[in-house]
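The complex is shown incomplete by one protein chain, all other protein chains being positioned as in the whole.
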Amino acid sequence: MLQVSDITAFYGSSQALFGVSLKVRRDEVVTLLGRNGMGKTTTVKAIMGLVETGGGKIEFDAKKINGRPSYETARAGIGLVPEGRQIFPNLTVKENILATAANYRNQAEPYSIDDIMVIFPRLKERLNHFGNQLSGGEQQMLAIGRALMINPKLLILDEATEGLAPLVREEIWRGLAILKEKGLAILVIDKHLDSLFAIADNHYIMEKGRIVWEGRTSSLRDDAEIKSRYLGV
Amino acid sequence: EPVKIGMITTLSTKAAYLGEDIRDGFQLAVDQEGGKLGGVEVELMVEDDGRKPEKAKQIAERYMKKDGVKIMTGIVFSNVAIAVVPKVVRDGVVYLSANAGPSMLAGKGCNENYFSVSYQNDNIDEVVGQFVNDSEHQSVYLIAPNYPAGKDHLAGFKRYFKKEISAEVYTKLGQSDYAAEIAAIRAAKPDAVFFFLPGGMGVSFIKQYAQAGLSEEIPLYGPAFSFDERLLKAVGPVALGVKNGSQWTHDLDNEANKQFVAAYEEKYGRTPTLYASQGYDTARLIGSALKAVSGKVDDLDAFKKALKDANFDSVRGSFSFGANQHPIQDLYIREVIKTDDGQYTNRTIKKVFENHVDAYASECKM
Amino acid sequence: MADYILQVKGLCKSFGAVQASQDLSFGIQRGHIHALIGPNGAGKTTVLNLLSGELQPDSGSILLNSEEINKLPVHKRVKAGLGRSFQITSIFNDLSVAENMALAILAGRGHNFRFWKNAMAVDIVQHTLTEALARVDLSGRAEQQAGRLSHGEKRQLEVGMALVGGPQLLMLDEPMAGQGAGGTVELQKLISGLKGTTTILLVEHDMDVVFSLADQISVIVYGHCIASGSPEEIRRNSEVQNAYLGEH
Amino acid sequence: MILFIEQLLNGLQLGITLFLMSAGLTLVFGIMQVINLAHGSFYMIGAYVGATVTVFTGSFVLGVMAALAAAGITGMAVEILVLRQLYDRDHLDQVLATFGLIFFFNEMTRIIWGKQPLFMDMPVWLKGSIELLPGLVYPIYRLAVIVVGMSVALLLWYLFSRTRLGMQIRAGASNRDMIGALGVNIKLLYTLVFGLGTLLAGLAGVMAGPIFAVESGMGESILILTFVVIVIGGIGSVRGAVVGALMVGLVDTLGRAFLPSLFRTFLSSSYADSVGASLASMSIYILMAAVLIWKPRGLFPSYN
Partner (left out) sequence: MTSAIPKTVIIIAGALFFCSLPWAADYFGEQYLISLFTRILIYSLAAVSLDLLIGYGGLISLGHAAFVGIGAYVTAIFFHHSFVAEPIAGIVAGSDNALLVWPLAIIISAAFALIIGSLSLRTSGMHFIMITLAFAQMLYYFAVGLEKYGGDDGLSLYSRNQLVGMDLNNDVHFYFVCLFFLTLFLFISHRLVKSRFGLVLRGAASSSRRIKALGIPERRYKLVCFVIGGAGAGLAGALLANQTEYVSPGLLHWTLSGELMVMVLLGGLGSLFGPVLGATAYLLLEETLAMYTEHWMVYFGPILIMVVLFAKRGLFGFLTQKE
């Protein structure tokens, strides 16, 4: 569904990505792992069209999407939960959810605000609060809810469980499993390896802007050497 | 080597058209002689001061030091003149004012090298003061912006108006909404209103005054500044019938004037304003002096003497310089009319002062 | 009796209809790591904000070293010995990483109305900067503008700046968030190395970290403190399990 | 007493006029968070084009429509050519660029229309006055300005608080990248909204044409006033802009109307005139400083 081939990216004059390639298939959960500052988020931004790619190609549903504005990518069916939440501070919770909600590809059962409230009951009590009045975890919930509301085919979660309480985190992992069942493709960046191993199929590890390892869950779970070399655990 | 004349004037900002007219009037005189004045080749340099005193000063400095200019003119605004003139005349430049005539330069601050070819600012108000004083109106409501020129102009009016001043109101400089002042006028019920609100302030005021339905009830009077032909275009019919004071009108019956008005209309396609007439007169005055000294401006004293003789045909008719080198001239009351072809202009209705001398002449020790 | 560095009594704070703190009372013993846990939006960050002075309590009192600090503004509380990190990263984006750290080092040391000498050349900066950066693994990034760090690197800096100030009571708001799997391990070591010398109030959702570091844990739910005790006690508390821990 | 009521009404009316002028700025500056110093230029463009077309066709309505179109289209062009490149830069870059635009537009109008003010009259059907109270006559045109101003206020309020478009604009102001990544064509949206903002400026300009002088540079005098209005009311709040405008209108009018006579009760008359007039000139700035010292984020801060 998503195919990234050999992309490079720059911030000003410093290069952040040196030829990154990865694939995400339908109803597959793929992770992107690596230490801080290795280029995971940059890869995600490149996919979303938020940083320009120097070379390479990004295809989604067999259509080239790099070089396209980010809104087209989103409409094509990629939903992003960005790192650091980035909810809209000057909109209320309700507005945050509704402002960008859309069913671009006429899905049969689009998400409604009520569905989000079922997933995150906490938000229901805060509907008329401004984004910046929420606790960190509440903001995270909002960011996830907001991404679901555009009814994506591929969901990208960049550290989406940061700051969530253990129970909620479990909830999210369970939720992702269900979404995967429903045919959603998922690309996750997260530090909770054990939880990832439970749901993910494929893993990519990045270092200094390059993919240095890729493989199935089974091979990564047991490879202490790789984990310690690239992830520090 | 042509004689260089440095014109510093206002060609940008809201007041840009004033400078434009002065320049065009001046240029007309030069063009009529084919690039000469008084038979002497001249080079006219023109630069925009943006209505900023320091910028004007900078230009003057360059004219003097870079171009060796000895004759300057063109400044529109009194505050710019006050900033520039004292310095340049000290440095031996002859400055001829084609518009601003601040009292400071007419009285204590007068200078041998400074000539006003236009008027002393108050003249234009004095004539209205005298006219209204002679009329049936018993009380007048005065209105002007809150800055020295505003006060000077009202003082000029009061110098000759001896009846009741119903109120004296100072508004914010650059104000555009006059509803509050107009309501106050309506409540005060004066017999007449005299206002000095130059430029856009006047346009807004006259429009709003008429819209409030007051123009039929309480007549307006003012100096010529709000009634030149280019502003009248913007004010339109609501100014009709308003009487204002001036030293010049395009219908003054003298040869020089007829020729000037026709030539100006021909060249620029618009009726000249009093600023244009001042620019033209300034050029012609310079021409007369250049002729007298055969273009030798290096002999400054001779040149100044020739200027002082004012041996030229002013478009105003009689024109001579007083002791303070400001004009001694006739002053008129005019009325705004609409011509047959739909233009708004002024018509002279009365000569109020003959050979009028300004009030500051006696303070000048030269 | 235990030696409390900080005592909180009857602290209340509400935002309109939201009661973020309801009659909270607890004490932190000198030298302990005291963890504050609870569901999202329970009011943990609010407690830190009340302690640090960013928010004013509706009622209740805060005693630092047995002195009331309720009325003090933020900066005076810092002088009195409080230091903190933020859950929502709050570094100096326009400054370089080294300058961020230098500022944190200098802040607590004498006044800063010194107009002449280059700040980076001050002795204390020269002595401690390198180590302070190394501690949070940012040595290679010293000259980078902080706003251009990756998210995780920003988090490292955020915590690093709080650590360097040398407060009596250090309040860390989710220091592990964004640190990455390996970073979490490192930071955990770092904090445990501070044990005994610095008192720490730790807000954290990573339960492995909390249970291995904390001497004392308080659990907040809907602004109430529902339990307080040793890690073992808390782990066994069924109310806590239901409200927060789940199967943990 | 009638005079006082009339001055009160004048104050309200000036306030609404100011609101009309601030409306576009509320949109662009308050809500999109774009600092557009050239806002006054669009006000001027509205007035110039409106005046020209009104005189040429003899129809005020056509004049208004032409003014709206001219201001809106120029606005969108400016957005696309200049401002669009500057959103993710320092806010102050917008100051420099739009400052340059002021120079350009002011001189362009002088080149195209000449240096003198332009004529613009009101339509016959809005001429004249009506008697609101015995002894209190009021120009119809000014009442029309009040009506238009109120309608614009309602429209804006509805747009921002009640529509998704409003949410998206506000969201774009706080985080452009994110709103784009969520499927909103923020570039287009901003171009359109900026155009709407300048169109409203044009509307204010053409409405002002018959009462004020239509001249090059007319935008700058009004620009500062409208900034004052928005800041008093609280940046980003339509309600705030309305309240701010009314306060400024009232304080300015009542200050001009009554301060000098107030001072005359205990100062010599000429001194009172000048002190009173000076204070009246300063009154709105004093008001703004006082409001900000009391409420540092304006009367109705949009969020905290």
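Order as written gives the chain letters A, B, C and D; numbering starts at 1 within each chain.
Definition applied: contacts are C-beta pairs under 8 Å (C-beta built on N, C-alpha and C of every residue); 3 or more make two chains touch, one makes a residue touch a chain.
Everything numeric here is computed off the predicted structure, so don't read it as measured data.
Interface note for the absent chain: among B:M64, B:A106, B:V140 or B:C364, the touching residue is B:M64.
In the complete assembly, the contact with the undisplayed chain comes from C:L95, out of C:L55, C:L95 or C:A142. Only one of D:M1, D:V124 or D:I293 touches the chain withheld from this view, namely D:I293. Screening C:G60, C:G152 or C:G165 for touch with the missing chain picks out C:G165. Contacts to the hidden chain, counted on subunit D, fall at residues 37, 82, 85-86, 89-90, 92-93, 95-97, 99-108, 110-111, 220, 224, 227-228, 231, 235, 274-275, 277-278, 281-282, 285-286, 288-289, 292-293, 296-298.
For subunit C, the residues touching the chain absent from view are 52, 54, 73-79, 83-84, 86, 90-95, 99-100, 102-104, 106-108, 112-120, 122, 161, 165.
Listed here are the subunit B residues that touch the chain not shown: 11-12, 46-48, 52-55, 57-58, 61-62, 64-66, 78-79, 82-83, 86-87, 102, 104, 146-149, 151, 172-173.
The rule is simple: only the chains that are shown with their structure count from here on.
For the pairs B-D and A-D, the count of C-beta pairs in contact is higher at B-D. The distance from the centre of subunit B to the centre of subunit D, with each centre set as the mean of the Cα atoms, comes to 34 Å. Taking the mean of the C-alpha atoms as each chain's centre, subunit B and subunit C sit 74 Å apart. Centre to centre, using the average C-alpha position, subunit A and subunit D are separated by 44 Å. For subunit D, no residue reaches two or more other chains under the stated contact definition.
Residues 11, 33-38, 41-42, 83-84, 122, 125-126, 129, 133-138, 140-141, 159, 162-170, 191-193, 231-233 of subunit A are the ones that touch subunit C when the two sit in their complex. On subunit D, the positions that touch subunit B within their shared complex are 2-3, 6-7, 10-11, 13-14, 17, 106-107, 110, 114-119, 121-122, 127-129, 137, 139, 141-142, 210-218, 221-222, 253-254, 256-257, 260, 273-274, 276-278, 280-281.
Subunit C makes touch with subunit A in their complex at residues 15, 18, 38-42, 44-45, 87-89, 137, 141, 148-153, 155-156, 174, 177-186, 205, 207, 244-248.
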